[in-house]
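Of the protein chains in this complex, all but one are displayed in their positions.
The first chain written gets the first letter, and so on, giving A, B and C; residue counts start at 1 in each chain.
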Amino acid sequence: MILPGFIVSLMGGGILAWIASQKSLVLTRWISLLTVTVNLLGALVVWWQQPGVSSLWLLDYSIPWIPQFGISVHLAVDGLSLLMLLLTFFLGAIAVLISWKEIQNRVGLYHFCLLWVLAGITGVFLAMDLFLFFFFWEVMLIPMFFLIIIWGHENSRYAAFKFFIFTQASGLLMLVAILGLYFVNGNQTGNYTFDYFHLLEANIAPGVAMWLMLGFLAAFAVKLPVVPFHTWLPDAHSQAPTAGSLILAGLLLKTGAYGLLRFIVPLFRDQAMVIAPWAMAIGVFGIIYGAILAFSQTDLKRLVAYTSVSHMGFIMLGVFSFNELAAQGVVMQMITHGISTGALFILAGFIYERIHTRDITRMGGFWKSMPFLGACGLVFAMASLGLPGLGNFVAEFLTLVGAWQATHKFTIIATLGLVAATIYSLRILQKVFYGTQASATMLVDLSIRERFIMMALVVSIIWLGLFPQPILNTSKQPVKTILEVPDTARTKDKSMQIEIVSIQGKGGRYE
Amino acid sequence: MTTIPAEYGLVLATVLFMLGLISLLIRRNIVFMLISVEIMLNAAGLAFIVAGSRWSQADGQVMFLFILTMAAAEVSVGLALILQIYHQLKTVNSDEASKMKG
Amino acid sequence: MSNLLWLIPALPFAGSLILIVAGSKLPKKYVPLIGSGSVGVSAFITLLIGMEFITSESGSVIKQVLWQWIDVAGFSPAFGFHLDSLSLVFIFVITFVGFLIHVYSAEFMAEDEGYARFFAFLNLFVGSMLILVLADNLLLLYFGWEGVGLCSYLLIGFWYQEEKNGSAARKAFIITRVGDTAMAIGLFMIFKTMGTVNLVDIQGQATSVWTVGSYEVTLIALLLLGGAVGKSAQLPLQSWLPDAMAGPSPVSALIHAATMVTAGVYLIARTHVVFELAPTAQFVVGVLGAVTLLMAGFSALTQYDLKRVLAYSTISQIGYMFLALGIGAWSSAIFHFMIHAFFKALLFLAAGAVIMALHHEHDMFKMGGLRKKLPVIYWTFLIGAASLAALPLITAGFYSKDQILWLAWAGEKGNTWFFLAALVGAFITAIYTFRMVFLTFFGEEKTQVSHVPGSLINIPLIVLAVLSTGAGFIEVPHSLGHLQWFTDFLSPLLPITIIRPGIESTEWMIQLLAAGLSIGGAGLAYYFYGVRPSLHIQIKNAIPQVHNFLLKGWRFDSLYDWTFVKPFVYLSNVNKNDLVDWPFNALVTVAGFIHRLFAFTQSGILRWYLIGIVVGAILILTLGILI
Partner (left out) sequence: MLIIFYIAAAVAVIATVLVITQHNLVHALLYLVVSFLAVAMAFYVLGAPFIAALEVIIYAGAIVVLMIFVIMMLNLRQESVAQEKKWLNARIVIGPVILTLVLAAELLYMLSTETSVHLTGEVIGAKAVGMSLYGHYVIGVELSGILLMAGIVGAYHLGRQKKKVTHRFLEKQEE
């Protein structure tokens, strides 16, 4: 019951927080913080109790929803989903904390939106029914839209609509693909179902499968984002409130990466292999392109947004390398990028709260007045350029080592991306923290709450850099299963079937 | 007693309808436009009567009754609207009531 | 005792952590205590472990694995340390020279407001450098490699309020990062072919995996060389080092002379098996070394800034080490590294003391006559300079450089050109070294001495001065009594250079030539700057372009500016608003246009709508009739 509990508690907490805002804003904030923290603890307990690395599906929950159409509320968690959940709740708690002082109008609605976005993201990571998946895909989109448009900066209408249209249009393509898959599979087997595990066994004609895959890919590529479709991201990131940017960069982009791993690769393996060179090419192009654009930006949040574009290129490269090293790198990249880029957005938010601008030409010399902020900025700029000892290095290095097994020329270009990352990361440090102090007034360094947030992030990114193995162990089995190359399509189905049965046979963890 | 060919009735209906339509198109006075609509409705009703007569069925007349009902309702609401427009805009010129312009 | 190996890098890290977390709140006197103390204890443990290591039978190594770092699909680097004779030399130099420099900094940086920050960064550097040389696999080595790069960046830009310090730091980081990228690719290749990144495994398996001179191994060797070239400031990635002098002098001494910049030498020596399998790559190492040592030497001749002379001299001396590596004189390279660490650290520290004494005056031509005012600094600087110029017999520099000269001539892989380059380099070295000495300490006084250094500065200088002379006697050539302690110490690991047969008898001639050139160079410097001080100005005025060319370091900065920096900046600025957004905006514009088009039909005039209905009816009826 814990799996629906995650989602329901977030949704319920959101409503409760909204109601509470009539009485007291402090209560609202505490309710949402408590909700997310309890979920985080719950996820940690699941992680702690995971029955060894060998078992694939840790928990499974399924009740029919609309049985006439073969739709069920089917939630399941494996190592990959679990890691994503941990990241979601961790960053979710930080997002609540970060908004403590920043958000002063319509606090109740804000926390409602925030928790519902988190609920949608949680659902996306848990749903094992494609219809349910799409449902949650939309649930996370709409509150996010309001987060941007209501609490955003000066140009938030434009950004919010751009975000909405990009994601919605691509999401509809995915819906078409989901329905296509549903009907193709139904026509073939007579079993009309949206269930992920059944659809894994679908035998689809290659031509049709290619179109279906492109439908899925459209949604994930826009969300990720892959280069030609990335332009919503800088606008949305720079206009959203700090917590919005944090969730956008830290979690929403990850749903795209998660989708690639969870759906594209296992459902359409052969087609994915066909487009792999192209996918890697645009991934690598994105790495360089994002890095070059990041260098020229003057808006701090926009700059960080472009670094996201650059980093997400590694995910494209890694997923389509089709080997365990790269895929593990991708998983690491999802987590570490969530933390490091999220932290950079938080830093930008802190600076914005103090000097009310995001323009880096009007910053400089902040190290003197805000050494703590400077140290944190240093850590995360270094994380973003891939310094060993910080989590991003492990992620990028594994991705590159894995990619090298698949392609040489793209890996070389991607590695050059590290140089470009150095250039823009150091530019942030130079413009913000070096030089003489730009602002006349003495700026106050971080408060206790802000220090707590930053320390949590710093500790986790260093921990991920030095001891990544627990994470890698957790995602090992799912990644292997996803990448498992079957001899023929049929034997794959068999083995899949047996795997599910065997887990169900164990009984104990099957709720 | 010579019988009437059905087309003649329909031709009459057509002519009346067209006259109403011409009036509707050329008039700017909104009251005239309402009158034109009445003419057209009446012509449509005529066509139904002819059709009912053609098949010797009561249905055509029933349809005329419905048209009549509708015309009555339409006139009452339409006239109320005209009064409102005149009251608000001080004109019966339909061209001037163009605030819905896109 | 060997179980304590992990403490050697851990202690500086711990010190750094304490200083970062609590540095601003600690009383000021505890800051250097923690900073130097942690490195001091590391040095002490090094000494203990070194004793144990030397007394145990030769060829033994100490291994310690702390934890498995990453373990994915056969890629399983650990946080493991591996101590053999090569690493021992390096950790010895790092901890001891590091400790001395920490002690020196305790006084040198005392007035700075970033006192704790300085020690934190310096400790962090020492820790990372120790990880680099102790790592048992290439990934951990890379960890240390990037870690020292970060510290170098932080310390060059230590005085962050000056815009240009930040730029120098950035330049250093980015240029070395270019090299690191090459090295990373080399690492990918090694992992793909060997399935491991463990250094011992690589050494053991290399000969069975690759044949001599195969394409792949050459490429790997060249890529590793790329990393080494970046870190060690060799051609073509040397241009960051002179600018790196923007950092405080102890930093220049520790990072940009004694330790970090020699990481490239360490890397090549560590992977010498790969280079021996790739003779072409090894030859390239030698060529790069030879060219670099000459170019940097000529540039050093023209500099005004005391520290920049030393910087170019560092590049040049590392060029010697690369030359030694290129001719397979592995232990000579390491020997020269050690000696160079002593005398160059000494020179930088002394130069720092001079600069501090003269109100941060860097220009040598504004110095002079300091011989009397700063006697300790004068004598120690002189010893260091003599060692750098390799004055025969008494200086350590003579023994280490002489070995390289001799092997460049007599070694199997040596040739006349390498030898000539090294010889000319030695001559130039002597000239610029004594140019420094004469300009700084002789002549009339041009700037008032404001601050006489205290004992915390003097003691490290004296210790280093002793080492700069004494350390040479552990390795004495055949013609002068033949002592090979250092080579023997390293020989189980690094192969001994094979000498061409029948050439031993010429060794004394080479030594005589080298000694003569070094004394001659010193004499020439005396003539130019002591006897006829106006002469060099005349020469400079006669060939201003050449002078400027050399002063600007052969204009590599302009070259890179035009080929890389400007195009990159142009490309990124031209695309600042993201051209990819254009098609999407065009879509919006088209939609807006269509919207206006349809909005136009919504005129609000009732009769137009009616006409629309009529036209529609006509169309439908027409269709009905036609079909």
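Criterion: a residue touches a chain if its C-beta (ideal position, glycine included) is under 8 Å from a C-beta of that chain, and two chains touch if they have at least 3 such contacts.
For clarity, every value in this text was computed on a predicted model and none was experimentally measured.
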Among the chains in view, which touch the chain not shown? B, C
Which parts of chain B are in contact with the chain that was left out? 1-12, 14-16, 18-23, 25-29, 31-32, 34-36, 38-39, 42, 45-46, 49-50, 52-54, 56-62, 64-66, 68-77, 79-84, 86-88, 92, 99
On chain C, where is the contact patch with the chain that was removed from view? 611, 614-615, 617-618, 621-622, 624-625
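Note that only the chains that are shown with their structure count from here on.
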So that we know how the chains sit together, what is the shape of their touch graph: line, ring, star, complete or other? line
Let me spell it out: compute each chain's centre from its C-alpha atoms, then which one is farthest from chain C's centre? B
What's the distance between the Cα centroids of chain A and chain B, rounded to whole Å? 63
Distance from the mean Cα position of chain C to that of chain B, given in whole angstrom: 96
Per-residue multi-chain contacts in chain A, two or more chains: none
In chain C, which residues are in touch with two or more of the other chains? none
For chain B, which residues are in contact with chain C within the complex? 21, 24-25, 28, 33, 94-95, 97-102
Chain B contact footprint on chain C (complex, rising order): 598-607, 610-611, 614
Help me check something: in the complex, which residues belonging to chain C touch chain A? 20, 24, 67-73, 75, 79, 117, 139, 142-143, 145-147, 150, 153-154, 157, 160-163, 165-167, 169-170, 173-174, 177-178, 180-181, 184-185, 187-189, 191-192, 568-569, 571-573, 575-576, 578, 580-581, 584
